[in-house]
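Left out: one protein chain. Kept in place: all the others.
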Amino acid sequence: MSKLDKVVLAYSGGLDTSIILKWIKNNYGCDVVCMTADLGQGEEMDGIEEKALATGAVKAYVEDLREEFVRDYVFPMFRANALYEGRYLLGTAIARPLISKRMVEIAEIEGAQAVAHGATGKGNDQVRFELATMALNPRLKTIAPWREWDLKSRTDLINYAQENAIPVPVSRAKPWSIDANLLHTSFEGGELEDPWNAPGPDCYRNITPPEKCPDAPEEITIDFEAGDPIAVNSVKYSPAALLAKLNELGGRHGIGRVDMVENRFVGMKSRGVYETPGGTVLAMARRDLEGLTLDREVMHLRDSLVPRYAEMVYYGYWFSPEREALQAMIDKTQERVTGTVRLKLYKGNCVPLGRKSPFSLYNADLATFEEDVIYDQADAAGFIKLVGLRLKGRMQQSKWGGKDQEESCE
Amino acid sequence: MSKLDKVVLAYSGGLDTSIILKWIKNNYGCDVVCMTADLGQGEEMDGIEEKALATGAVKAYVEDLREEFVRDYVFPMFRANALYEGRYLLGTAIARPLISKRMVEIAEIEGAQAVAHGATGKGNDQVRFELATMALNPRLKTIAPWREWDLKSRTDLINYAQENAIPVPVSRAKPWSIDANLLHTSFEGGELEDPWNAPGPDCYRNITPPEKCPDAPEEITIDFEAGDPIAVNSVKYSPAALLAKLNELGGRHGIGRVDMVENRFVGMKSRGVYETPGGTVLAMARRDLEGLTLDREVMHLRDSLVPRYAEMVYYGYWFSPEREALQAMIDKTQERVTGTVRLKLYKGNCVPLGRKSPFSLYNADLATFEEDVIYDQADAAGFIKLVGLRLKGRMQQSKWGGKDQEESCE
Amino acid sequence: MSKLDKVVLAYSGGLDTSIILKWIKNNYGCDVVCMTADLGQGEEMDGIEEKALATGAVKAYVEDLREEFVRDYVFPMFRANALYEGRYLLGTAIARPLISKRMVEIAEIEGAQAVAHGATGKGNDQVRFELATMALNPRLKTIAPWREWDLKSRTDLINYAQENAIPVPVSRAKPWSIDANLLHTSFEGGELEDPWNAPGPDCYRNITPPEKCPDAPEEITIDFEAGDPIAVNSVKYSPAALLAKLNELGGRHGIGRVDMVENRFVGMKSRGVYETPGGTVLAMARRDLEGLTLDREVMHLRDSLVPRYAEMVYYGYWFSPEREALQAMIDKTQERVTGTVRLKLYKGNCVPLGRKSPFSLYNADLATFEEDVIYDQADAAGFIKLVGLRLKGRMQQSKWGGKDQEESCE
Partner (left out) sequence: MSKLDKVVLAYSGGLDTSIILKWIKNNYGCDVVCMTADLGQGEEMDGIEEKALATGAVKAYVEDLREEFVRDYVFPMFRANALYEGRYLLGTAIARPLISKRMVEIAEIEGAQAVAHGATGKGNDQVRFELATMALNPRLKTIAPWREWDLKSRTDLINYAQENAIPVPVSRAKPWSIDANLLHTSFEGGELEDPWNAPGPDCYRNITPPEKCPDAPEEITIDFEAGDPIAVNSVKYSPAALLAKLNELGGRHGIGRVDMVENRFVGMKSRGVYETPGGTVLAMARRDLEGLTLDREVMHLRDSLVPRYAEMVYYGYWFSPEREALQAMIDKTQERVTGTVRLKLYKGNCVPLGRKSPFSLYNADLATFEEDVIYDQADAAGFIKLVGLRLKGRMQQSKWGGKDQEESCE
């Protein structure tokens, strides 16, 4: 391995990545460039640069990636109706590739030979960061201190911080680990590690518990164009602003919490609690509009591929030829998913009330119970005879002899 | 076509099937045997036999099929996590094969040459009834009066009834068409035909609107064995009784309404509103327990086949070799989906709070953020290198030359 | 139904479509415009126009569609590696949409209200013609005389011809029915209707029986660009000319016959014998080059969708949103399927001997058994531990207790 001169570190400004910054300097004897991405996690970005420099970084980038995040990552993923294991809207998974992409770009600008992250050796995030890096620039090395160092406990970490003059916050340890961005907030670990335990009442961050939500329902509309939302209540928003607006609306009405045991890519199960207020409203509205505008076979084909697409995102294969190939199909399906959905938000419920589209495939004249001139009900008899023909043959194999079977077919 | 002597009719006792009864007698000049199935639709079965005979039937069967329905149709379908187009729990679709099966059995007992049903020529039910019949006894003919007669409007029907001395109820026409059984109630047609219209406040039958639900949440447990529910709040129930109990609980708390535009097998879109209170609670609890007990690859494989399975049920291919083959796989996956889920029911929300199982695949020692002795985080480095190896090759194809690529891999 | 003034008929010049021409005129009392497509079936096109006019057509189009056929239909389908039921290269199915498209265009030019075809009511071709027409111009009606008239036997047809002064060829009836174009020749019916019967020695048209092939093998190369063949033995050809060249080569060496029982879309099984000499060579070469240039996950994902894609083509859904969506994915996968394959042709065998590509993903340094510096074999240990981790948990559920299991994991 050639010597490392410079490393780009994904830096949050918290205790862990501050320790990592120092540890890399101490251990590798190289310069550390910090990169902090604003993905809408709601944390203070002011002062991050100074803090990084004070902790020993040679340079610190603070990047506002919110619009790119929603436009180029969240929305394409939603076009696929992606849902991991039937419930998880992939809020953490979808953020990692963008962070890696920016780190790779900065490494190329800065002439760094490696990137570093603060993900542990047990989770999915390490894989997501590193697969993205391998895909975008296979010459870059990755440093993953949690897999390398011998700091084995919280106490070890705090000792290391104190020895290295890193300020340790006095706050009580949180009973779980949090990850947040514009799409979601996740809670893992601590008291949640027993899957029989219900999350405590303070395991809420962006969603009002249904019991405390407003008593009045709120009705909203969302306008879509080619599968992406463009307006809420007829007001147009940029992608990031739109998602923020839906977060506000969904969160106020208690919508979008999931509590589940899921399967990590590294082979173990873990338990997570997720808050995805805006994303949940968006997913429901999109699915509903698809009912009106997607062809049946397109929808069923796509639905059969959702688990595979979600797996790609969850595992960290965003920058992969298979995700891009599947995305080409997905995007093709969305060309006419254009229209308006109205929904009622109320104490955890997000209920579609109506939907309309200039590309509606719904034809009330066809579906009506009343007489019509378009559809000849007699056609159904021929249809049924032929779609069922092969089923008759099956009985022919057994108790009904060939001769009987023939007689029955007239 | 050989002459028909006797026909078995799926008879509800309502106006439509009474007219059909007469029409078959008049038109085909044959005997009509009526069959009324109790699937928990909540209608009065007393007096049905007398009514059928009074309307001209030579014989009338009234069959309590509730336990068979839930045990042999609803539960196997739920084992597959079946959901049509992401939302519909298939409440009507799953009832049709059983009704047909019983009609075929009665036709064989009675020596009838045909079965008859009251489904129109535009919907899915005609297909479901007839495919089941073709699969079970291809020698039986089906009579579908709605596709055959020249009664073109409500007025025609009422005139026909009056001419044939069939009592016409004086009730106001419902603004929609209803189908009900132990699993669900569906609303279609009428004011729902405009997909932009929200269902009116009286389009509720078994579910309390969330706004009118109790203010106190209710916590329940459901016990499962090999994928099927066996107890609620630790009280064991038969399949039908258990589903009825969950209907009561879910309905009281406003759970299980769906409003969607869906794709019929006959090629058109239609709009339906469904109430599936107990089924929705059951599906949520099952999915949650699967999170704890199903292997990842088994779950992802199964999930990719759910759209296909749901399609089979929705289209009417219950008695088909493909459904049976897929069911064999599904049932194999469920052998260890055993355990208990606790859920909170509250104003439309059904939220899992915890889950446990003697076959849990969750290992808190593996998932913990704390130090452990089981899992060596260093293994993850090798894992990531190999699961990402093929991504590196891709860049090798483009800007990174072979030589560079090799250097980067040490 | 509004009155028909003018109909566009797919006209081959043979007895059947000549009778159909007359029958439409007699029966519908409308003008008939004939359209004959040259798809490389190897029949004489000279004189077709005169013959059509002599038989009563008001106008006759003779269209050379060979290049369009291969470029826009055959090649896109081959990009998908499409194979119906594992063996059939879809030679008839892929021709029908193009014929329909041209008929629809001519109907629009001519102001016709309908198109007509000579396919029977039992086969797939009627569906393919009519679905394409419905998709391209739903206002056009289709006339399918075989489903409409009362000519029930060969004798009826010949009588009808004689009554209408249509010349009847004196040739002995062929023992099967043939369809041909640049991609393939199919044989169906007659002596082939018994699936236990082997095809007779004269059931060959474009392929030399292996027993009569040259004793010397022939080695060829095919160059590909983005999934499509562009040159044979380093000589560039247009799409149609290239396929013709491969037909010549493959046919000479006995390559590309299939004899199978297949499932028609209309619900029955049929037996077909197919000759696809060039297509078979092409498919083998393409598949082989994909081995070198396609990413593993892309290939496996695509392979799982081949049966669905082939079904779409076989059933007649070429002009459908689902085929177009899937094609978008397929085409994306082929961007780097560029390179050269060399093959040996010999008495029915088409054997790849070697393959190379500027986009090769094969890295001999990685795959070698010899020592290398790129790949650290120790990584495999971590890889295996994590890809197998979930399998350990399974035993944990049964005979191995949790404690034991943990001990075993160090």
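Order of writing sets the chain letters: A, B and C. Residues in each chain are counted from 1.
To be clear about the criterion, a contact is a pair of C-beta atoms (placed from the backbone, for glycine too) under 8 Å apart; a residue touches a chain by one contact, two chains touch by 3 or more.
Bear in mind the structure is a predicted one, so any value in this text is a computation, not a measurement.
By the touch rule given at the top, the unshown chain touches A, B, C in the complete complex. Across A:Ala231, A:Ala244 or A:Leu361, the residue that sits in touch with the chain not pictured is A:Leu361. Interface note for the absent chain: among B:Met45, B:Met329, B:Leu353 or B:Ala378, the touching residue is B:Met329.
Along subunit C, the points of touch with the absent chain fall at residues 1, 81, 85-87, 120-122, 126-127, 130-131, 134-141, 144, 146-147, 152-153, 177, 188-189, 193-198, 210-211, 217, 254, 257, 259-264, 266-271, 287-288, 291-292, 296, 299-300, 303-308, 311, 315, 317, 319-321, 342, 344, 346-349, 351-356, 360-364, 366-371, 375, 377-381, 383-384, 387-388, 391-392, 394-396, 400, 404-405, 407-410.
The omitted chain makes contact with subunit A at the following residues, 295-297, 336, 358-361, 363, 365-366, 373-376, 378-383, 385-387, 389-390, 393-394, 396-397, 402, 406, 409-410. Listed for subunit B, the residues touching the missing chain in the whole complex are 263, 266-269, 295, 297-298, 301-302, 308, 317, 320-322, 324-326, 328-329, 331-333, 386-390, 393.
Definition applied: only the chains that are shown with their structure count from here on.
Averaged C-alpha coordinates put the centre of subunit B at 38 Å from the centre of subunit C.
In terms of their C-alpha centroids, the spacing between subunit A and subunit B amounts to 29 Å.
Shared interface positions of subunit C, defined as residues touching 2 or more other chains, are 295, 297, 386-387, 389-390, 393.
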